[in-house]
Every structure is written in structure tokens, then in C-alpha cells.
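Only one protein chain is missing; all other protein chains are in place.
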Amino acid sequence: MSDHFDRIRDSFARQSFMQTLQVRLDHIGHGRCTLVAPVLPTTTQQHGAGHAGVTFTLGDVAAGYAALSVLPDGTEVMTAEIKINLLRPAMGELLEATGEVLKAGRRLVVVKSDIHAISGGKRALIATMLGTMVPVDP
Amino acid sequence: MSDHFDRIRDSFARQSFMQTLQVRLDHIGHGRCTLVAPVLPTTTQQHGAGHAGVTFTLGDVAAGYAALSVLPDGTEVMTAEIKINLLRPAMGELLEATGEVLKAGRRLVVVKSDIHAISGGKRALIATMLGTMVPVDP
Amino acid sequence: MSDHFDRIRDSFARQSFMQTLQVRLDHIGHGRCTLVAPVLPTTTQQHGAGHAGVTFTLGDVAAGYAALSVLPDGTEVMTAEIKINLLRPAMGELLEATGEVLKAGRRLVVVKSDIHAISGGKRALIATMLGTMVPVDP
Partner (left out) sequence: MSDHFDRIRDSFARQSFMQTLQVRLDHIGHGRCTLVAPVLPTTTQQHGAGHAGVTFTLGDVAAGYAALSVLPDGTEVMTAEIKINLLRPAMGELLEATGEVLKAGRRLVVVKSDIHAISGGKRALIATMLGTMVPVDP
């Protein structure tokens, strides 16, 4: 099992976009993954808040690794589709995304993600996502 | 009208994340916006394809400015929600996202986006999005 | 408050489709609504399970009244958009849908619904939904 999580960490480390966004893999467990990233001067929208594209990216990647964590070792996973509802602007120093498996099937893994912004120690839910991951052979 | 489009170009230029992703505002017209961006070494996923988060970002921003283009000058727009179906990996040199207004209401603007990857001169549809923008006073 | 809930019950009673589907308003509280309906011989798909359209209808109506319950009296609510992920076939005698408010804003109310099938006393989650309700003046 720890090997399985190691391979998830390796996969995460190979995503150059995660480094560009300075995302850290905070936690990976069975059916659950948490990522943390700063709101950077290079990742804002026109009013200085974190860009919705970053919020989406964090939620999508967290959900993808949550799905991967429940699949047999050696499988890979792709996002088939995912929907985001944006609840509040991404104001704060940090963003935290937690992905979770709702139903793991052989063909499809249904996932959700919640993304919080952390500002001065206060957490606010800024987005919630619902999507479908599809296991693929590498 | 050209003033209105100039203000859209200004808003676009203020998004630092657009510069980080090297996105260019290719076209803005009434109810329609096209963006173009390279697949960069800094924006890939674990297999070297363009990251789904970039695909999403392009489609979301294109849809947002398509919505803004049909709203009264001085209004701003926020993504309330948007869904992406990913059809193919983002393989290629360039990504092109076209956002379009499906229905402009007073409270909500329903939008779609199609995102193509361009590889060696060939275009392939890699994702399609359907969402809701909400007009807000700045 | 009980007046407010009475008006929700009145609105529910005016929906002829709720009678056609034999839906019962089981519970309405602040930000939460539960509906129950039988799987009828008249509401199945080609393999005899409950039709996905019924599952959707229950989840959508439960989410709509959950949203209405947190809005000022006299307001009405419309579904702007909603997404359903179907997890299992709707096998069983009864369907139970619970709608919940995730975020109540002035312009938009973000909602979720979970739909369970009950078969021989056992409950199974058959679908989950995420959507947006928009308050309107009647």
C-alpha cells in the first residue's frame, strides 16, 4: 500500500504544472487526497484573487489521485468530465483541495472535491466539484 | 463597441495567470471569444500532454469574455459553474479555445466552449464545456 | 416559518407531475428537503428499473425546495442548471431524494441532492446531483 502511494507521489512529481503552481501533495489515503497551494502573484485573475483555473486544477488533480488510490497498482486514471461550482472568490494566502471517491466502479470512479481558501487562519469553502474519472491502462 | 472590446482586452491583460500560461486573446466579437496558448514545458501533466487545468482555464476564460461581450459596458462577469468533458489528451503545439454565448439573460448568461489542440497543422477537438456566467457590478 | 413551509407544501401540491409520479413531500426544513416516491410500473426504463428521468426529477425538486426554504417568503425558485451522476440502477420499491443547500447567495443558491433506492429495507445511493437554483420574483 505504501508502494502504491509512493507511485502516486512519483506521478504527482512528474506533472510540471504542479511545480509551476507550487502545489504540494499534503495527504494521500485510500479514496482521499489533499493538495495545498499558495495564491501566487503569477496565478491571479483581473481583480487579484486566485484564478478559477487554479482552483479547478487543484480540485481536479486531488480528485484524480483520490480515484487512483483505490485502483489496482499499475492503473492510470483520466478525467472524463468534471463540473465546478464556484462559491466565493479565491481570496487568501493558501488554497486547499480535498478529493474524495464517492463510488469506485470497474469502468468509472465518481469523485467529488471541495476547495477551501485560507486567509489569516480562516477557512472558507470557495468551490465544490463533481466528476468522473476513468481508469486506463498506461 | 470597440471601446467595449478594448475594456475586455484591458481586463484580459490584468490577469497574471494569462501571462503565466502565455495566452493570447485572438479574437473578441459579440458573443464570441477565441484564445490561443502554447503547450509549455511548464504546463504539462505526468505524461507530457498539456494539463487539463490549462484546457479548463482557456475554455473558462474564453466563455467568460464571450459573456462579457454581450453585457452592458461596466458590468463584470463571474463563472457561477462550468462543466468540462475531456475528449482527447492535449497533444500538440497550440491550444485554441472558443467561447460562445448560448443564451444571454439579465441574471445569467449560458455559455459553451470548445477547445482544440493543434499539432502539425491538424486540429482536434480535445474538450467541450457548458456553463453559467453571472453578471456582477464591479 | 411554519407559514413558509406551508407555502412550500402548497407549491408542491400544485405540481401535477408530482402526483403522476406519486411523490410525497416527506420533510421540509431550513435548507433541506426530502421526497419519497415508489418505483411504479409506469415509470421504468427498458430493463424494469426506475427511470433515470424519475431519479433526476426527485433530486431536482428536492433541491429546489431546499433552496426555496432559505429564501424570503414570496420568492420563487428556478433550476438554472443541475448535473446528475448516476451510480447504480434504481432497483427497489422506493426512492428517497434529499436536497440540501450548499451556499445561499442573493443571486444564486448552490444545491446538492442525494438519491437512494430502498429495496427490502436496504438503502443504496443511486445518484448524486450538484446544481444552481436562481431566485425569481413570481
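Here the chain labels run A, B and C in written order, and each chain numbers its own residues starting at 1.
One rule holds for everything that comes next: a residue touches a chain if its C-beta (ideal position, glycine included) is under 8 Å from a C-beta of that chain, and two chains touch if they have at least 3 such contacts.
None of these values were measured; they are calculated from a predicted model.
A.B. asks: Taking the complete complex into account, tell me which visible chains touch the one left out.
C.D. replies: Contacts of the unshown chain, counting the full complex: A, B, C.
A.B. asks: Of the listed residues C:I28, C:A67 or C:I84, which contacts the missing chain in the full complex?
C.D. replies: C:I84
A.B. asks: What is the set of chain B residues that contact the non-displayed chain in the whole complex?
C.D. replies: Interface with the chain not displayed, on the chain B side: 83, 85, 87-88, 102-103, 110, 112, 125, 128, 130, 132.
A.B. asks: Could I get the residues of chain C that touch the absent chain, sorted low to high?
C.D. replies: 11-12, 14-17, 19-20, 41-47, 51-54, 56-57, 60-61, 78-86
A.B. asks: Please identify, in ascending order, the residues of chain A that touch the omitted chain?
C.D. replies: Residues 80-81, 83, 107-108, 110, 132, 134 of chain A touch the chain that is not shown.
Note that only the chains that are shown with their structure count from here on.
A.B. asks: Identify the chains adjacent to both chain A and chain B in the sense defined at the top.
C.D. replies: Shared contacts of chain A and chain B: C.
A.B. asks: Roughly how many whole angstrom separate the Cα centroids of chain B and chain C?
C.D. replies: 33
A.B. asks: On chain A, where are the residues touching two or more other chains?
C.D. replies: Chain A, residues with two or more chain partners: 83, 85.
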